[in-house]
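Of the protein chains in this complex, one is absent; all others appear in place.
What follows is subunit A.
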Amino acid sequence: MRIKNLRLGNLWISVTSVILGMVVGAIIMILSGFNPIENYISLFTGALGSPNAIGEVLREATPLILTGLGFAVANSAGFFNIGLAGQALAGWLASVSFALAFPHAPGFLLLPGAILAGAVAGALWSGIAGFLRAYFGASEVITTIMLNYIALYATNAVVKGMLAKGDGDYSPTIPVQARLRTPFLEKITQNSTFHWGILIALVAVIVVWWLMKKTTLGFEIRAVGMNEDASRYAGMSTKKTIISAMLISGALAGLGGAMEGLGNFQNIIVNTALPSIGFDGMSVSLLATGSPVGIILAALLFGILKIGGLNISIASTTPPEIVDIVIAAVIFFVGANYVIRYLSVKLRKHPKKQPPVASSSEPQAAVAERAAQAEEEGEDAK
């Protein structure tokens, strides 16, 4: 009962956050003299109005599913992986380099090899932070941020110095047999950049769900994330578990980067900033409150907002940045879910219990709440 309620609550929060985020976007559009209804219509037609648009949305969502999953796994172990962007970049570089290194290899070896290279590179990059945290107690928040910058500039150096031809700032295009985009997919989506990566992302969702719920490693990751002391008491190696979770997280982020390299761009370029799939992946995971199906839905929503957003500036004079404001507002409301829970309880006419979170702004009331609940449960049980 309790758990089901909680899950419903999370879904409710996510949906409400999305609606509130769009309302905030609308208010800002009105204040700036733009027409929100017109803009939202052009956003959704731009994202869903043609096979090409849908293909682009799915392509946009693919790496976000993977980085979102990566964040969720690390987060389960109590690890805040801010380094998804750097790990994705490492995966992007490794997958493209692998594909370029064996231009004559057959596709059934080259493509899986390149994908694997991306995952391994992402895992190694996050593994550094995992190792530093497990053995030296270094905060992963700091190490992963720093590793992001190292990844960005090291990748640029490799692209410019080793992969690019002459004075260029992009690598050659990968061989045809290593590409995730195929003429068939281009045909059915009217020449969109849609690629087979979506299948890899969906398989990853299933594998990660299975790993977290059905294996001893997943059990350990969840246990360590919730209570390190009790996990150690139960004989788990917290070091091993933290590093495992971080390796899985980085591998998923690396896969996300490989999708960009093998699918979207089919090469690697000198980036002036970290790829947005890293931070957007965090947002996707937070909006999904860690649930695997939620991650797919949240990634699709982000795809819709981003691709549809491009259409806003084509159809009107509204700057496309409005979409970033909407996304930021959605995440703000996810973070501020206490407010939503509070409202949801207030809106219901017959609150059976006091709002569990509303009272957290008043420590005294929270105590009473816990005490009352404990009393109640104690009594219920008898």
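The rule we apply is simple: contacts are C-beta pairs under 8 Å (C-beta built on N, C-alpha and C of every residue); 3 or more make two chains touch, one makes a residue touch a chain; residues count from 1.
Operating definition for what follows: contacts and distances are computed from a predicted model.
Asker: The complex lacks one chain in this depiction; which UniProt name from "Tryptophan synthase alpha chain", "Septum site-determining protein MinD", "Light-independent protochlorophyllide reductase subunit B" or "Carbohydrate ABC transporter" does that chain carry?
Answerer: "Carbohydrate ABC transporter"
Asker: Could you tell which one of A:176, A:226 or A:293 touches the chain left off the display?
Answerer: A:226
Asker: Just the residue numbers, please: which parts of subunit A touch the chain that's not shown?
Answerer: Against the missing chain, subunit A presents residues 1-3, 214-217, 219, 222-223, 226-227, 229-237, 352-353, 363-365, 367-368, 371-372, 374-382.
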